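Removed from the display is one protein chain of the complex; every other protein chain stays in position.
Now for subunit A:
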Amino acid sequence: MSDTKRTGIIRDINGPIVTVELPGVRSGEQVKIGELGLFGEVISLRGQLAVVQTYESTDGVRPGEPAQGLGWPLSVELGPGLMGGIFDGVQRPLEKIALESGDYIRRGISVPALDRAREWEFEPNRELSPGTKVGPGVVLGTVQETTTVLHRIMVPPGVEGELLEVAPAGEYDIESTIARVRDPRGISHRLSMYQRWPVRKPRPYLRRDDGISPLITGQRVIDTFFPQLKGGKGAVPGPFGAGKTVVQQQIARWSNADIVIYVGCGERGNELVDVLESFPELDDPYTGRKLMERTLLVANTSNMPVVAREASVYVGITMAEYYRDMGYDVVMLADSTSRWAEALREVSGRLGQMPVEEGYPAYLASRLAAVYERAGRVETYGAGSGSVTLIGAVSPPGGDFSEPVTSHTKDIIETFWALSKELADARHYPSIDWVTSFSKHVQTAAQWWHKEIDPDWEKRRTSALALLARDAELSRIVNLVGPEALSDAQRWELEGASLIKEGVLQQSALDEIDTFCSPQKQFALLDLAITIYKRGAALIKLGVPVSELQHLPLMAKMRRLKSMYSSEQLDQVLAFRAEVDHAMESVRIEYAKHGEQV
């Protein structure tokens, strides 16, 4: 696109949709609107008229005011200084905006995402020397962005040729030239520490790879029952109050990713503040550093302009891809994709497009699929393997999973963590429903678990799920004819399922000990619950009445065990097994004696 700026005139203002007469402007181009200088984006063209969606409120804008085409599409700045920051839906740094415009966001304010004044300690890549052939993704040098994130400065896509020079080690601001490259046509490119990238275009990579290792989130119901892979795509649908945001925040907190990008898309302001205030205090369980050092927030709260909400998901995923290109495993959380879809609906409604399902435009499914498709594990150009895991929250109206956004999402994703209102009402958190949830990654995850943790992982997982399925079946009978109709063995099955539910699946995000559970502890708890059930079932076969077992103190302890000992105190968790053996054996001996007397 050319750099000449075109100017035109505003013709019509309909909320965030502004029609301008701007000949020569391109579809997708950024436009500055009116005397306030509000930013927007061309979404359709007809003759001389361009329809622009503006990222800010258009109150006070008049027909006849000027409009200016800026010559480039919506882009983000990519370079050191992103980590630990909070940006709005079009990547304006909110902390800096707060300094400039106070508690409320002033319209038309324009602050670049990256600090131009800050200097970074640049360490050049020693393997490079003048004359080397370099191409996109080649690492020119590194900057320690935060204590946990080493930022690799890469040759941007589109630049290829002979390296003329790389700057020596030292402090540079992001606009200083740190390398020069001469392309085959003889044109010399000056490279600085940052690059720009249009958000609606996926960043290139060498090739796509399959996911191989699970994303460990420290949440038992996720890791053990419905595992996600690094580079996978997943959705968390649930009605309000079911705990979507807590699930997302727990993943942001405890997952073993290198980088976490949290996009608060049309959600509550106070929840983002919670992340902003708590993450700088919380330790990353893997590095021991503060969580905020590997976290980046994109915030478009529900009261911020709706058009920027649509952009925020693209802004987030582009930054995720950028860190992926450095060879990192990135997790991007989008809370919530329904609000994003509603932003699409709102704009399409204002344009008078034909609605298909519940007012959503016909392109909803294809847009959703295109966004999720940007997740994946790839071979990068210059930094080995990297991945983007995309996990989207879905907020179905009325908790109805058959609505358009949830049903289209379900077709695209690989891991589906369905939250249940019933479980949430009973304060069973995380309220991930084991009947409707699924993961297509169990086989791949099993290889990892069998190698790293225990070869019996898949067996135990299957036993637990079978027990839960039996529980659902038996509960139906109980609801019809009452518990008296069940045999002792069946009642013990109910008891076993309840141990799985309360001792394993339930996990309180608020409990200091239980909020994170290592894979080792996860397996230990699962194994113990299944062992208790199996030992008990054997005793019942011998004729021990179920009431004898129900009141054993170990039953209450099994339910409390998860919050008694932390992941570091694995020995104590494992030591419980001896107690179980002992107690069960006592019952057996007791009953044998008793049986003899009778």
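Side notes on the structure shown:
Here is the rule we go by: a residue touches a chain if its C-beta (ideal position, glycine included) is under 8 Å from a C-beta of that chain, and two chains touch if they have at least 3 such contacts; residues count from 1.
We take it that contacts and distances are computed from a predicted model.
The complex appears with one chain absent; UniProt names that chain "V-type ATP synthase beta chain" among the candidates "Autoinducer 2 import system permease protein LsrD", "CoA-transferase", "V-type ATP synthase beta chain" or "HDOD domain-containing protein".
Set against the missing chain, the residues A:359, A:384, A:455 or A:545 yield one that touches it, A:359.
Note on the undisplayed chain: of the listed residues A:301, A:463 or A:522, the one touching it is A:301. Among A:144, A:508 or A:531, only A:508 touches the chain that is left out of the view.
In the complete complex, the hidden chain is touched by one of A:283, A:373, A:400 or A:568, namely A:400.
The chain not shown here is touched by just one of A:426, A:489, A:542 or A:592, and that residue is A:426.
The chain not displayed touches subunit A at residues 11-15, 19, 57-64, 86, 94-95, 97-98, 101-107, 239-241, 245, 264, 266, 268-274, 276-278, 299, 301-306, 339, 342, 345-346, 348-349, 352, 355, 358-359, 395, 397-400, 421, 424-428, 478-484, 502, 508, 510, 551, 553, 555-556, 559-560.
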